[in-house]
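Every protein chain except one is present and positioned as in the full complex.
What follows is subunit A.
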Amino acid sequence: MDSAERIQAAAKFLLQSPPGEINDVLNDVRNIISDDDSLQEGVLPALQEYNLAQFIIADVPGSEHQSIISEAAKVDGEEDRFLDPRSKTSFRFDHLSLEASDPQPMEPDTEPEPFRAALESSTLTYLNSHFHEGVASVFATPGSPSKFTVQIVANKYNPTNFWAGRWRSAYTIDLEQEVVSGKILVNVHYYEQGNVQLETTHNLTIPLPPAITPSSPSTSAPKLVALIEDEEGKYQTSLNDAYTEMSEKTFKALRRALPLTRSKIDWDRVMGYKLGAELSASKGVFGESQ
């Protein structure tokens, strides 16, 4: 395997990192590849891809809140620069150290801003009432004033008890097409003397009721977020049902807790049966020969 192929393999490992474990995976990969110079250069695109896809959060310089690093947050034409629409600030983000720097004020487009701001305010209220440690960002779409993106991420890392979890949801709201399309992704890793992972994907499309219009941000935004809240609540309940189904049906169908006899196996009898079967089989042979 040549150096380029090794870096490519390393990049693939990084992209599979469970929530909050990218540094552990990176450490392992460093040891395995043992070529820091080409690794550092080579895996940067993978780290970037990972951070954007996983909605990694950044401490916005000069503000008290955090924002989401994602494709929607990317500032056009500038490498590694991301937007926090809430503070109207753009900043440089280091994909290795996960640090934000060099804040710059960024004026939003005036046309979509009232609706975006209303959507942001409703989203933050929703976030606060259902997520324990969530971060949300709401973006306008350059060039499409009736399109918005709502992104939510919640992480819990507990390495001392060997578990970690991440909830991501993302919605594209199209006021012109009157539709919200989105996805919810949940990842959980439990790794005490083992490696168990929950991975879920959930895609949804919700038609918008006529009461939601671009011209009435203050009444439309809460209604819109209420639709999302309702769908996410329903999803969490359905996830519970999936758990029950897997535990009550699939798990039991794979292996019983005890045999049909409701008692453990009598191993002397298991060996005895075989012995008995062999004896009667040989008797049969003798019987025929007589």
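The criterion applied here is as follows: a residue touches a chain if its C-beta (ideal position, glycine included) is under 8 Å from a C-beta of that chain, and two chains touch if they have at least 3 such contacts; residues count from 1.
The definition used in the following text is that contacts and distances are computed from a predicted model.
Per its UniProt record, the hidden chain corresponds to "F-actin-capping protein subunit beta" from the list "Ribosomal RNA-processing protein 42", "Transcription initiation factor TFIID subunit 5", "SUMO-activating enzyme subunit" or "F-actin-capping protein subunit beta".
Residue-wise, the contact with the chain that is not shown comes from A:Leu239, picked out of A:Leu44, A:Val75 or A:Leu239.
Annotation: of A:Gly77, A:Gly143 or A:Gly194, A:Gly194 touches the absent chain (contact as defined above). Although one chain is not shown, part of subunit A still touches it, namely residues 1, 5-6, 9, 12-13, 16-18, 21, 24-25, 27-29, 31-34, 128-132, 134, 154-156, 163-167, 178-179, 184, 186, 188-191, 193-210, 231-233, 235-240, 242-243, 245-247, 249-251, 253-261, 264-265, 267-268, 270-271, 273-274.
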